[in-house]
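All protein chains but one are shown at their positions in the complex.
The first chain written gets the first letter, and so on, giving A, B and C; residue counts start at 1 in each chain.
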Amino acid sequence: MIVSGRFMEFVALILIWVLAMIAIDKIKKGWTVSFRRIAGLDALEEAVGRAAEMGRPVHFTSGLNSLTGTWAPLTVAGLAVFGEVARLCARYRVPVIYSVYGTQVIPIAHELYKQAFLAEGRPEEAKPEEAIRYLSSSQFAYAAAVQGIAERERPAANIMVGPFYAESLIFAETFYRVGAIQVAGTARLYQIPFFAIVCDYVLIGEECYAAGAYLTKDPAHTGSLFVQDLGKMVAIVLGVIGALLTTAGTKAIVEFLKL
Amino acid sequence: MAKSPLEYIESLPREIIYTILIICLAVPLVKPLGLPVPISSRVKEWHQYVEGLPDGAYVLVSVDYGVGSLPALEPFMVATLHDLFERNVKVVIMTLYSDGPICYESLITKVNPDAYGKQYGVDYVFLGYIPGGETAMKAVAENLHAAVPTDYYGTPLNQIPMLKDISGASDFAMIISVTPSGDVAQGWIRQWVTPYGITYMSCVLAMMMPTMEPYYPAQVKALTDAGRAGEYEYLIGKPGSGIRKLDAFSVAHIMLIIAIIIANIAYFALKAQKKGGA
Amino acid sequence: MADIWTECGIWVAAILTIAVYSFAYRDNPLFKFAEHTFVGVAVGYSFVQAIRGVKTFGIDHLTAGEALYIIPIILGFLMYFRYHKTLYWLYRYGISIIVGVGIAASFVRDIETSFLAQIAATAGINIIKADPAATLGNIVFLAAVATTLYYFIFTFPMLHTGRAKTLADAGRWFMMLAFGYAFAKTVVTRYNLMLGRLEFLLFEWLKLPK
Partner (left out) sequence: MSLAYRRHLPIIITFIMGIIMILQYFIVPKQPVEPYQITMQKVGETLTNWANLLAAFTIGFGMVNIALIHSRHVSRKTPGQWYYSAWLLFVAVIMVIVGIGGEPALGINVSKYQYDWMTTYVFAALSGTMYSSLAFYITSACYRAFRARTIEATALLIVGFITLMSRTPAFQAYLPQVIEVADWINKYIVKSSFRGILIGGALGAILLGIRTLMGMETGYLGRRD
């Protein structure tokens, strides 16, 4: 039934799925999970607060987002962060600008934006058409348009979470130049170094997915984070012990993983 | 208050940095400086094979790239022809790409065979575009005159002095191909190396090296990527567009390294000044 | 005739190149003109590509007799109810298919390529090698993988306090060094891109001798 070579993946998927449901259920029934600090996510409130003081907008973008590509999950993670940023902006009465590349996210972004203002009791102040701006579906026209926004509207904060490609450094340097505080995160390996070195705060890989749990303490997100931690522990144990066994001569663990 | 010179250097305005960068990149492009360039073993090997060709040997040079990949592949082909024309060898040029003749025209003007006293039809000849891919390779190998009745300019092959007694692959000492296509690079092995054992030298794009490495050195005697054209130009003392880029890299990187050193010196001087002053 | 258009094209491309580079110095009207030209052309280009997408992914199948393709086409138009006062939620049917197919197709592949295969590759390392630098390297490799993963453990804060924190710090150090390498490594590729544009300006536009 299962294609050869994919049996272990199927088992892993079922195991992760079941563990996630159990963890989420336990959290709903009062089990509390505490987190280590994630500097990048703590900085979100600081960044929006700074924008409120300086009376300048907050800029958000999620890179070359797409809901049908390999980076669909990272696009949804970016949208989740946008939901939190929109809530903070509604609370601090700061205009937010979402520079959009892929048009598929526009309806979802509109809903998140309106829900944020609803949650903060200010639905009448929501101006989605001005906040959520489609710039272009071509990478570098989008990059040029974001540079224009940076220089002309001079946002005080720039938050970037999602699938970024070469344009990551164009944004990081341009917003540094207009003096914006920057919180940036992606899971695309070769773009993380630019965010880590140039921006004030960086969300590295998995930290982009942790925003939902960390900021809302929502059971589904917190339960997922707990299962992700179990997955990492398994990866450390199997990896190290496997290497020791291989050095000793048996490739048992490698074969086991390749079933 | 105006910045002290140290503060100015430590946070150098971007306009200065960008202008220096453009100068460092543009100047070597216009005038190659011939800075030292590392020669990889693969390029040395390629050159040694060309040097090892006996006098009067026949070499088939296949311009297997189109206008699209010309910028990336032409510099290496130009350096190869310079190397060949230094010697007393007969060069038969052909192409498997329909827009190959355009690449030949651009190539031959850069190489300028007259400077080497080479005469068309006696020392080198261009057979033009031979359609069919591997079937063309096979046809040329088996019977050159039947496969290619006339050269690119329409003169029948039997009237070309250097091709009179050349019937096929077995009369050639070497086959050189520069191409972005894996099928073409491997095709020459199947049609010329396996059946006739001819020395085959292949130059491909850098990203194709992993797919060609298994054939090296058994079937492909010399294998390198086109990005090393600057090294070949430096090795044979013929600076061209390849070495210009390598010079520009050297100058720009050295500028960046020096700038970082200066910035750190200014940073520490400022720190010392503040500590001293405070 | 073609030559005039080509020469005119080279001039247009050269002016736009200078306009884009001018932004690095200052935002200026020339850049703003190039930016709005670029966005305008890109909008037109994306719209044409979208029509091509609707044709190749939908209408061609419909005309080829696959009647079921009428469903996504209807849902596609339903998505524009998003602008409707009360029936706005109708757009969600189209989006739910995009999200369902897109998310599932990508995350299920992560299980093998980015999780199990990575653990298997780590588990397959034969640490002791003839060359001491390689043996040391393998030890460093294992330590780096383990401590980086340790750094990302979120819901066990005690692992990040006291002496256990040194493991997380080691992970952060390894990542810092990796970022330094990856950052400096891209310098040559970016310079190569600029060399390409400078070659265009110097030789194709200004026609300097090669």
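As a convention for this text, a contact is a pair of C-beta atoms (placed from the backbone, for glycine too) under 8 Å apart; a residue touches a chain by one contact, two chains touch by 3 or more.
In this text the structure is predicted, and so the values were computed from the model without any measurement.
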* Structure fact -> Touching the missing chain are A, B, C
* Asked: Among A:33, A:67 or A:253, which one is in touch with the chain left out?
  -> A:67
* **Chain not shown, touching residues in chain B** => 11-12, 14, 17-18, 21, 25, 35-38, 230, 246-247, 249-250, 253-254, 256-257, 259-260, 263-264, 267-268
* What chain C residues would touch the chain not displayed? -> 5, 9-10, 12-13, 16-17, 20-21, 23-24, 32-34, 36-58, 61, 66, 68-69, 71-73, 75-77, 79-80, 82-83, 86-87, 89, 92-111, 113-115, 118-119, 121-122, 133, 137-138, 140-142, 144-149, 151-152, 171, 173-188, 190-191, 193-194, 196-197
* Structure fact -> Note that chain A touches the chain not displayed via residues 1-4, 6, 9-10, 13, 16-17, 20-21, 24, 66-68, 73-74, 76-77, 79-80, 83, 100, 103-104, 106-108, 111-112, 115, 129-130, 132-134, 137-141, 143-144, 166, 169-170, 172-174, 187, 189, 192, 194, 197-198, 204-206, 208-210, 212, 220-221, 224-225, 227-228, 231-232, 235
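As a convention for this text, only the chains that are shown with their structure count from here on.
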* Asked: Where is the C-beta contact count highest, in terms of which two chains?
  -> A-C
* Any idea which chain sits dead centre by C-alpha averages? -> C
* **Greatest separation from chain A - chain, by CA centre** => B
* Structure fact -> Averaging C-alpha coordinates per chain, one finds the centres of chain B and chain C separated by a number of Å equal to 31
* Asked: What is the distance in Å between the mean C-alpha positions of chain A and chain B?
  -> 44
* Asked: Between chain A and chain C, what's the gap in Å when you average each chain's C-alpha atoms?
  -> 14
* chain C-touching residues of chain A, taken from the complex the two chains share -> 6, 8-9, 12-13, 16, 33-38, 66-73, 76, 104, 107-108, 110, 135-138, 140-142, 144-145, 147-148, 151-152, 189-190, 192-194, 196-197, 204-207, 210, 213-214, 222, 225-226, 228-229, 231-236, 238-247, 251, 253-254, 257-258
* **Of chain C, residues touching chain A in the complex** => 20, 23, 27, 31-32, 34-35, 38-39, 41-43, 45-46, 49, 79, 82, 91-92, 95, 98-99, 101-103, 105-112, 115-120, 122-128, 138, 142, 145-146, 149-150, 152-157, 159-160, 175-176, 178-180, 182-183, 186
* Contacting residues of chain B [partner chain C, same complex] -> 14-15, 18, 21-22, 25-26, 29-30, 71, 241, 245, 248-249, 252-253, 256
